[in-house]
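Comments concern the structure below.
Every protein chain of the complex appears in place save one, which is left out.
This part shows chain A:
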């Protein structure tokens, strides 16, 4: 809060100090790399194209908590009738849904040229809330199955094939359950979507408390499946065991996988596979507060940030994230090596088809509880 006030004061000072200079305040949730991305890469790029404009980046902290802080500030300013001093905000899915519901955001996507480049479901649906028009995805994180091609010649293409593979190759597949990080949670959510019946309903709602009864068979199968897998300690634990050759396959976060590979913590031969019907991932969103004074500038900033060039160079090449816009728009923008790295294992069409959102909030909790009750205990 104090930091926010300070930033606001600083911004006011800068605006009044140089009458013709404009300041664009960007508030971002997430880790320090998010702030660095805007401060060191995107900000200077935007300033070059808009002389006289200064981009100020403020970080509000990692995880949903960081997004919550942005929400609280916008909410307080709305109640006080004051204009918001953030011009662009970068938030997670849960907070974006709340902000749209409480009319804290501006509908801007159709007014920017890159608005039509987005194809993924998550641009319109944030964990069950309709956010179409209010947000542009900055990037997507995705989960996928990592495998060691020395041990697995023909990796499974789908959840049913994976189940069959594990039956034939006991203790060669590892995941971290649901208490050791999100890659295991994503695997379980994908399992329920694959075997539990109505997958579309999990993603879009409406919520039906009786739906969890239909997962009994899927959960019983998962319990049986677990007899033949290794439960690893955490997201990094799965990667560790892959690295040491103790397991041949396991679900991982794609950006983490590539970063480890680049740092030499995984053999360069390791590959990824995004199995059907799909595994979950999550985006972060660019949005514009409803009451900003810099509406036009903010829209231009987001248009630049979601342009194919910036998505290719900044999001994909520098940070190993998947682009927020449809990946096929990036073809030709990346040098061959970077393109090969991100898309050789999971081509853009597969990503668009099999990259799923997490289930809506209430289903998500039901899945985790059903897992604890029926599978883990």
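In this text, a contact is a pair of C-beta atoms (placed from the backbone, for glycine too) under 8 Å apart; a residue touches a chain by one contact, two chains touch by 3 or more; residues count from 1.
One rule holds in what follows: contacts and distances are computed from a predicted model.
As stated in its UniProt record, the chain not included in the shown complex is "ABC transporter permease subunit", which appears among "ABC transporter permease subunit", "Carbon monoxide dehydrogenase", "Hsp70 family protein" or "Phosphoribosylformylglycinamidine synthase subunit PurQ".
Considering the whole complex, the residue from A:26, A:162 or A:230 that touches the absent chain is A:230. When the missing chain is restored to the complex, the residue among A:97, A:180 or A:308 that touches it is A:180.
What chain A contributes to its contact with the hidden chain is residues 176-180, 226, 230-234, 237, 240-241, 244-246, 365, 368-369, 372-373, 376-377.
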